[in-house]
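Starting off with a structure, shown below.
The complex is shown incomplete by one protein chain, all other protein chains being positioned as in the whole.
Chain naming follows the written order as A, B and C, and within any one chain the residues start at number 1.
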Amino acid sequence: MSEKPWDGRFQESTDKAVEVFTSSIAVDSRLYRHDIEGSMAHCRMLAKQGIITNDEAEKMVAGLAKIKGDIESGHFAYSDSLEDIHMHIESALTQDIGETAKKLHTARSRNDQVALDIRMYLREVSRDVIALLKDIRTILVTLAEKHDGVVMAGYTHLQRAQPVLLSHHLMAYYEMFKRDEERFTDGLKRINVMPLGSAALAGTTYPIDRAYTAELLDFPKVSANSMDSVADRDFIIEFISASSICMMHLSRFSEELILWSSSEFAFVVISDAFTTGSSIMPQKKNPDIPELVRGKTGRVYGNLMSVLTLMKSLPMTYNRDMQEDKPPLFDTVDTLTACLDIYRRMLPNITFRERRLSETTETGFINATDLADYLASKGLPFRDAHEAVGRTVAYGLGNGKELQDMTVAELKGFSPLIEDDVFAFLETRNIIDRRISQGGTATANVREAVAQAKRDLGL
Amino acid sequence: MSEKPWDGRFQESTDKAVEVFTSSIAVDSRLYRHDIEGSMAHCRMLAKQGIITNDEAEKMVAGLAKIKGDIESGHFAYSDSLEDIHMHIESALTQDIGETAKKLHTARSRNDQVALDIRMYLREVSRDVIALLKDIRTILVTLAEKHDGVVMAGYTHLQRAQPVLLSHHLMAYYEMFKRDEERFTDGLKRINVMPLGSAALAGTTYPIDRAYTAELLDFPKVSANSMDSVADRDFIIEFISASSICMMHLSRFSEELILWSSSEFAFVVISDAFTTGSSIMPQKKNPDIPELVRGKTGRVYGNLMSVLTLMKSLPMTYNRDMQEDKPPLFDTVDTLTACLDIYRRMLPNITFRERRLSETTETGFINATDLADYLASKGLPFRDAHEAVGRTVAYGLGNGKELQDMTVAELKGFSPLIEDDVFAFLETRNIIDRRISQGGTATANVREAVAQAKRDLGL
Amino acid sequence: MSEKPWDGRFQESTDKAVEVFTSSIAVDSRLYRHDIEGSMAHCRMLAKQGIITNDEAEKMVAGLAKIKGDIESGHFAYSDSLEDIHMHIESALTQDIGETAKKLHTARSRNDQVALDIRMYLREVSRDVIALLKDIRTILVTLAEKHDGVVMAGYTHLQRAQPVLLSHHLMAYYEMFKRDEERFTDGLKRINVMPLGSAALAGTTYPIDRAYTAELLDFPKVSANSMDSVADRDFIIEFISASSICMMHLSRFSEELILWSSSEFAFVVISDAFTTGSSIMPQKKNPDIPELVRGKTGRVYGNLMSVLTLMKSLPMTYNRDMQEDKPPLFDTVDTLTACLDIYRRMLPNITFRERRLSETTETGFINATDLADYLASKGLPFRDAHEAVGRTVAYGLGNGKELQDMTVAELKGFSPLIEDDVFAFLETRNIIDRRISQGGTATANVREAVAQAKRDLGL
Partner (left out) sequence: MSEKPWDGRFQESTDKAVEVFTSSIAVDSRLYRHDIEGSMAHCRMLAKQGIITNDEAEKMVAGLAKIKGDIESGHFAYSDSLEDIHMHIESALTQDIGETAKKLHTARSRNDQVALDIRMYLREVSRDVIALLKDIRTILVTLAEKHDGVVMAGYTHLQRAQPVLLSHHLMAYYEMFKRDEERFTDGLKRINVMPLGSAALAGTTYPIDRAYTAELLDFPKVSANSMDSVADRDFIIEFISASSICMMHLSRFSEELILWSSSEFAFVVISDAFTTGSSIMPQKKNPDIPELVRGKTGRVYGNLMSVLTLMKSLPMTYNRDMQEDKPPLFDTVDTLTACLDIYRRMLPNITFRERRLSETTETGFINATDLADYLASKGLPFRDAHEAVGRTVAYGLGNGKELQDMTVAELKGFSPLIEDDVFAFLETRNIIDRRISQGGTATANVREAVAQAKRDLGL
């Protein structure tokens, strides 16, 4: 039975099963570095304010540095009886430097301490995620440039709809990840707020200088209400929500890579180094990475639901339930960063089968819209043009002929407006290059979009 | 059997059950105004670009205005066979002004049209929510001022922890709703982007001017990639996510109001006009509104999960699944705005029982931390002071005495450092007013927080 | 301002906005029939027990019957001020038959009344769902028989894995829906329990006969604890959970139908009557129904999360939050039954393109496992056989040759055990028919599975 930081009023010692059940050390040991850095800043502030002496502060800072070294070199023992990372570090400090260590907890509580640790952790993680998203955007731009001019079918309802450039398709993901990045950046504004000094819930009686602690820890802002500071976790939910949206985007990209790896689509080949096989079926080469990323989407969604449920209906201020914010947060961070990282590695190892992509624009009446546009350009209202082309397609389906394979005479049967110039009009490249509306798939537009992206990325 | 806008290639007419199953008119009729305004702007842009004549544009705009009037006056018939609001309006326009109406759909598709409608709707709704949040923040500030100086127990783990000011407690919610407002404001940046002109997925061949349409519709930005524009709904998820967080905050406030309305807490009386009774138990007066708000939290969380699941793994670009984005979005908007609105009405109808609140600071050893601080201020390390006070509390529990009810002699038994000045030190008002750290509950701090809030709100 | 059933102790009338906010009549009017039937049984029991006279009971039952008629013929007015369906009916009864009506509420409360109504509704709905699932299973069996012997690629990781029978594939869904049916049947045990007589929460002082009420309403069981009876909604969560699993199965079937409708797979043609087109692209024929069903999956998942969140942490017994159980329940019922119904209609309107399906077994080295089995049957350990075939496949990929297109000499290069008999061994039909393990895809097995299914369905 260990000594607890709150033994005084208790007559019985904690049941061993309770120690195990309530311990969070297996989870929150991850925060050791932020906890130590936060404590160092707290020490320095206390000394600057004359609440402790400079000597005491130096002793504690040195002791904390040593503990950090011990943890990082693996010379640090964890125990459920010490509950959490905060108690572990304080206990080690007491062993190392003696009584002085007890002053570390002056003018703070575990409630504001853990709020500080998570915020420090999460702003670091947010920046990592932003960097990963930037890498992926860079790779997408590189791929778009590399495959400049490659045509393929664009899909709606998983039906071939209209021809597009592969680079246009890739740049759609560029836009999604750009918004994801913005969301993480916006969230940072609410993460990057210094809560220390809120103490247990009501603030502290010591003449502390919270602005100074914030400055030492590079926080631009100090939290405004001590009760709110220890009670809320909305910034965690916001982070997991942005992560869920990002995973949603990754799940869509993954779905496409899985489809594209099938025999039926056969649009891409993911390199052997980024696929796996089957223990039974010797021919198999499976797109495991996109499958796993798609599957891990559920994990992050689940984490979001977990923290939302957790926080529902909790009265002010801190409640022990909130200890459960960390497992879903850490799992989200690990999952999202692993998925982004493996995507970053995999994307350059995908071969796009350009000829096959091009073939998809030659069948399935993918140029039907353009035949309607052709008729509309000759004065037919679009709705009527659509109807005429619809009948032409029905005829083509019945006779096994694509539009470009019909004769002018056949085509005239559906509209007398059709002339010889229709065939050039229906060529894939022309179809694409006519879509010059801002954001459209015309080659020039897509090249400009790529150029703009490179400017945005500082490339 | 109605005429469909895509009949041409089809040999069979749509099964009636399919019409009912696929129809969205019961849901998306809500978008009629945004659809019509979007169409008007589209017309004007088409005319400006010479794609249609000014006469045609005027005729269409007038026809659309008439339809808007018809809908608003209840003279408009809906039918499942016309699928959605877009087809209803176009069909009505064709009946009213004839063939010209068919030109309305030039250079656009339902894919970009519905994206436009939702974005117009959602930016309006976001602004409404922001206004409601501002109202609630204003009411909170008013309540904080009205109850200036009222003391109460602050809680952690639903245990009395340290005395705080009621206004400090109320201002914690002020901070939460302020962050909610920021989230909706940040989300608006991603909502307020003009997608029209993306057409079905690839852009359009017509020489449209998207920037002009954006200008007419007061959009600061035009979407950059046509595929992304019709394929993504991340801005909806972001809105429902911000709504979920806001409902989480409301659920916490509601939980407190429910607790506070109980016989056991008895902190507040919600006026008769804002409570209901029981058909069986004549004495009952139930806090139905906070209960319902707490319950509706699940509804918004569910909507979030619904759209996240919906969008998971959808390949590019538009898929019919995405029609299902609107029921959870609209339900979220209705639920959130109803909850904020009823809170806005109810809050001023709550009476805080100041004497009862004050009593909660007199029992439960709520001044124990301050006794520890007292000892610490006399040189005892905080951890030791904590231990001594813990034993004092154990003694008090056993003897039915609060700290302030013990004699100096009794207290000295736990630490010789204790002197007569301890009693003034332990008075609630002093305890509160010593918590002068930034964001703490000292009266002066809370008054400054209120003053700052009023400046922020322009009051 | 209406009269409330609880006006006595209230000094102020309910705020109009509160009436609207708390009213559930727009949602729970759906329960009118169950509410009336429950009330009739309650009347009859009260009379049998001598709590009211037979005359009073007859008068009330007749009055209730009339109200039922009025509601069903549309001659019944709803108003938010009457809160819910229970008050509407009681209020109408009072208008119709006068003072006697007030006795209807003897020995019951709205708390047990609404619990009764939902349980009556939900057992009816469960039986409907079970019937729909039986229909779909019947159709699957019919399709399996109709396509007896049709071969296709079986997939893992969306890669062609091994040949299977189309009917085997269809019967996999048969099994899933069979388990779904079992889950709804199991849930019924917990739904079909009679709660009336639990009153507000503590039971009633009247000498009621709950078993008799249960008998009249065809409940096999009476609830055992009055507090539990009015406080729990676990049977609703269980129903929505079973619905979520069923939607998950439907989403998988839908995903396959969408894939199979693509130009790339081209395995099926859904009839024109069960697809829709595009307002822009004349060639499009979209699998809207499976897409919408797939999308609606999120809706049911969201409803599950909604009720789970709702019920979390509610103290005993009834809380007003629980009014929010009905919107997600009703939406789940509507969504699930609509999806099952439209599937029931659509499935017979799907044409399987048998030749195309057959082709998928001829490429992609889908017979590679069987070559390994061939080698294993000649004594090579399976892992070694797998490795040899892996190299053969690599050779085939490099030289554009399927296994069956290689010469014996070429094949012998990878294993000297290969002889001429290999080609028969690798024929699709033989591959399939060798898989005679119980539950395997051999024609005889699948025919037996179909026969068993028909026996199970009583066909």
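One rule holds for everything that comes next: a residue touches a chain if its C-beta (ideal position, glycine included) is under 8 Å from a C-beta of that chain, and two chains touch if they have at least 3 such contacts.
The structure displayed is predicted, hence computed values, not measured ones.
Student: Specify the residue from the set C:V18, C:I136 or C:M176 that touches the hidden chain.
Tutor: Answer from the full complex: C:M176 touches the omitted chain.
Student: Which candidate, C:D96, C:E124 or C:E256, sits in contact with the chain we can't see?
Tutor: Final answer for the missing-chain contact: C:E256.
Student: Of C:L116, C:V150 or C:I237, which residue touches the hidden chain?
Tutor: C:I237
Student: Taking the full complex into account, what residues of subunit C touch the chain not shown?
Tutor: Residue positions of subunit C that touch the missing chain: 5-11, 99, 102-103, 105-107, 111, 154-158, 161-164, 168-169, 171-176, 179-180, 182-183, 186, 189-190, 197-208, 210-211, 222-232, 234, 237-238, 241, 244-245, 248-249, 251-252, 254-256, 259, 294, 297-298, 301, 304-305, 308-309, 311-320, 369-370, 373, 376, 381-384, 386-394, 397, 432, 434-442, 445, 449, 452.
Student: Touching residues of subunit B against the unshown chain: what are they?
Tutor: 153, 156-162, 258-259, 261-265, 277-288, 291, 305, 308-309, 312-313, 360, 363-366, 368-369, 371-372, 386-387, 389-390, 392-393
Student: Which positions on subunit A touch the chain that was left off?
Tutor: Subunit A touches the chain not shown through residues 4-15, 17-18, 21-22, 87, 105, 109-111, 199-200, 271-274, 276-289, 291-292, 294-299, 301-310, 312, 319-324, 327-328, 338, 341-342, 345-346, 349.
The rule we apply is simple: only the chains that are shown with their structure count from here on.
Student: How many Å are there between the centre of subunit A and the centre of subunit C, using C-alpha atoms for each centre?
Tutor: Their C-alpha centroids are separated by 33 Å.
Student: I need the residues of subunit A touching at least two other chains; which ones are they?
Tutor: Where subunit A meets two or more other chains at a single residue, that happens at 156-158, 161-162, 259, 305, 308-309, 312-313, 369, 386-387, 389-390, 392-393.
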